[in-house]
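Partial complex: the chains shown occupy the same locations as in the complete assembly.
Naming follows writing order (A, B and C), and every chain is counted from residue 1.
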Amino acid sequence: MLRVGLLGAGRIGRVHAQAIAAHPKSQLCAVSDAVADAAESLASEYGAAVRSSGEIIADPSIDAILIATPTDTHSDLIETATQAGKAVLCEKPVDLSLERALACKSVAEASGQPVMVGFNRRFDPSFSSLKSAVDNGEIGAPEMLALTSFDPAPPPVSYIKVSGGLFRDMMIHDFDMANYLMGQLPQQISAVGSSLVDPAIGAAGDVDTAVVTMTYADGRIAVIKNSRRATYGYDQRIELLGSGGLLQAKNILENAVVKSTADGVTGAKPTYFFLERYLPAYRAEWDAFVQAALSGAAMPVTLDDGVAALAMAEAATRSAQSGRPVGMDEVLKPVAK
Amino acid sequence: MLRVGLLGAGRIGRVHAQAIAAHPKSQLCAVSDAVADAAESLASEYGAAVRSSGEIIADPSIDAILIATPTDTHSDLIETATQAGKAVLCEKPVDLSLERALACKSVAEASGQPVMVGFNRRFDPSFSSLKSAVDNGEIGAPEMLALTSFDPAPPPVSYIKVSGGLFRDMMIHDFDMANYLMGQLPQQISAVGSSLVDPAIGAAGDVDTAVVTMTYADGRIAVIKNSRRATYGYDQRIELLGSGGLLQAKNILENAVVKSTADGVTGAKPTYFFLERYLPAYRAEWDAFVQAALSGAAMPVTLDDGVAALAMAEAATRSAQSGRPVGMDEVLKPVAK
Amino acid sequence: MLRVGLLGAGRIGRVHAQAIAAHPKSQLCAVSDAVADAAESLASEYGAAVRSSGEIIADPSIDAILIATPTDTHSDLIETATQAGKAVLCEKPVDLSLERALACKSVAEASGQPVMVGFNRRFDPSFSSLKSAVDNGEIGAPEMLALTSFDPAPPPVSYIKVSGGLFRDMMIHDFDMANYLMGQLPQQISAVGSSLVDPAIGAAGDVDTAVVTMTYADGRIAVIKNSRRATYGYDQRIELLGSGGLLQAKNILENAVVKSTADGVTGAKPTYFFLERYLPAYRAEWDAFVQAALSGAAMPVTLDDGVAALAMAEAATRSAQSGRPVGMDEVLKPVAK
């Protein structure tokens, strides 16, 4: 039985609390949040204690820490939790600063404690099934990857302002998915972005519509499309062309009803937003963490993965701003020891 | 080169004229129609002569006769045309009377001339591809067949009155399709029908909505659904469950555009009605006739097939009227020699 | 909080136990099963007590009884539980004997306690969404219903022998779905059935492949197709043609991955069997029961519904055996008081 302390009782913290409680081998023991009411409400629902994050991390009866706090606290919490001997699952992104994330990784590695980064999409049943098909050689050698990720509606501009920008906040999932499916880092990244959805996003210095092209040392190509608004719902698709065929992961629909009338043949929209769309993924992610934490096996997603995606987001941000392709070495070399 | 006389210049006659003219090995030489203008107009379009049906049949330079006249003339024309040494393609149904159709078959067979009945759906690319899959054993032994045929809108009641009723006029295509796919006649037929679409159809003694269940000597089952109205278009589908899987022929859509909005995900409707839906089938049907007529090979659809479908329509009509299952022997024995 | 006793710790009992435990307003207090180990194992997993069914029903601290025992015990347990003042959710079918089910209904009604029958499919998100669309008039007046229910593989013949036959055991779900969607009982039922899947099923006097046609007083028609074997999985589909269009509930697929290769374009199979396919339905069913039990509102599925479906199964069984249509009054009148 894994005894878990949850740091952060917001929207994503609640999703994790449910997964922790539902898992036969984990127990939600303590919850912290800067907003006392949020912590109280969540803790009482699951019979957990409310405590500060410091107390939870210091408690020797706690085995694992789930970090679901604001991004700017992630690195510090990973460091103190691993130094306190805890296994850690931290929500993405590790940090908005690549340099800070790399420093955090050094500290965590020195502690010897396992850290998993919450790239939940790797655990989506369709995406992991697609990955298996690739690994089984069902489409031969992968050649061209295309990821489509459209949110149903943009977040408030107040959130945009502290988000680190679309590439670090939203596309970071796609960068990790590219690494997961292509099995290596790209060599070069070329990004274009615009503010078409909400002028306030542009005024805040961010983009809401973007396309990123990535090239690999062996000539393969990946392209990512992001938009902050798809009026029909949460659009999450993958296409991978290989020497032997094409794999696609299509959208998950709200239901399987189709209506045919004089106006056409109409089916349901994609499931609305990430909590519903990726619920099975969050469950499977937690299960993978519990299995690894209890068995001592390697974490399926590591701080290396978190740093890699962050470096790609950094390169994309620079490319969109400068209007030229940015090599990954240009981003990684200056911060490497 | 097959020199062809076309009897009937109505809607279906025009479809055939186009196929005859477009085929590299057939030539439309003469056209007849009770309505002089219709014959004139069609003949002038293709550079053919206008003549009476009797003249066309008697003309020794004509090799083949295509009969696209009203149903009550079919048997007589088949008989005189085959006795005049012509190859014949006759539109379905052969006749409204099973007895008359059987008599016609005897006369035609005595002539030694080949006769094909126009069950065009056998030549639809999807349906013939499904048939090939069955014959290749791709779903093992067929067990349960389900045919769905909905017209977009009912014909005028004046047509209904001379049509012979839904089972002979509309479902006859499905009876033939069942024979094509199941490879044998059913043993027993059970039919129910209602007038739900247009009360005038009911007042005329016919039904517009019907379900027919057929059982085979070896225990297999087939079910046919017909409606005279589907507001979304012409619905033409096949499902065949076998010991090793399921084969479905889905609808052909007007185009491949899909629109996703806040109202749902909407695709195109099925192609509107039989001329558009079965255009490739009419072309392939004519090609099959030309090939057989020129080579002397057996016709791919025969008067036997036309009589079989008519006998099934007769059984279904009796079942719907009597409220009890009707054996095929009950229909066939009294008319057999 | 609803305190629940669960009678029956088999496969379906375990599904219900999970739903009871996961619901914020119900608690699994006690479990009984003829097989002591099964009860022990399930009870310990959820911290419930193991007791006999008699003890559970007699316990005044228990509010509701969930009956998931073999069918031949259902009526007795419904009677004793309602007489002991419990709310009851009983798995389908109520009984194999229509007469016994009607007697049970009288006793339960006299007790004044609410009883819900476990027709879980009414709570499937796609099916209930289709029902809402019908009720909203989205396809005008319903005219022709077609239900397809194929199991992936037949149960053991030992089960078949005590099942009451395909119409009572398997098609009873479809009979209830027809009632749910058509809003009234049919007037007449016509059934055909064969043993094509497994000769041992035929030898046991049952069928494994069946088609049932039902006609309604107002002329509407419904048709049900059942097979005990679909090699591609659990096939559960609905089609309802109305005066204004068609509604279809398609299969739920294992995942959303599609692979295109030289062999074709291949997607996932339907989810395998009822536990996975109807998991959300079982959850929603339990929630509906809890809501009604706690609020005193009418149960959404009643013993009347259970008896109606059983009477239809009885009529279908007689029709398949006699080879003629059977009127619902023929089945219902002799057993009515």
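Note that a contact is a pair of C-beta atoms (placed from the backbone, for glycine too) under 8 Å apart; a residue touches a chain by one contact, two chains touch by 3 or more.
Computed from a prediction, not measured in an experiment: that's the story for all the values here.
In this structure file the full complex is assembled from 4 copies of one chain, 3 of which are shown.
The rule is simple: only the chains that are shown with their structure count from here on.
Taking the mean of each chain's C-alpha atoms, the chain whose centre lies closest to the overall C-alpha mean is C. For the touching copies subunit A and subunit C, the fraction of interface residue numbers used by both exceeds half; the interface is of the same-residue type. In the CA-based superposition of subunit B onto subunit C, the rotation angle is 180 degrees, rounded to steps of 5.
With centres taken as mean Cα positions, subunit B sits 58 Å from subunit A. Note: centroid distance subunit A to subunit C, computed from Cα atoms, is 41 Å. Listed for subunit C are residues 244-246, each touching two or more other chains. Considering their complex, residues 230-233, 235, 253, 260-269 of subunit B touch subunit A. Touching subunit A in their complex are the following residues of subunit C: 22, 125-126, 129-130, 133, 138-139, 244-252, 254-262, 268. Those residues of subunit B lying in contact with subunit C across their complex are 141, 143-144, 146, 148, 150, 190, 192, 194-197, 209-211, 213, 215, 219-221, 223, 225, 227, 229-232, 235, 241, 243-246, 323-325.
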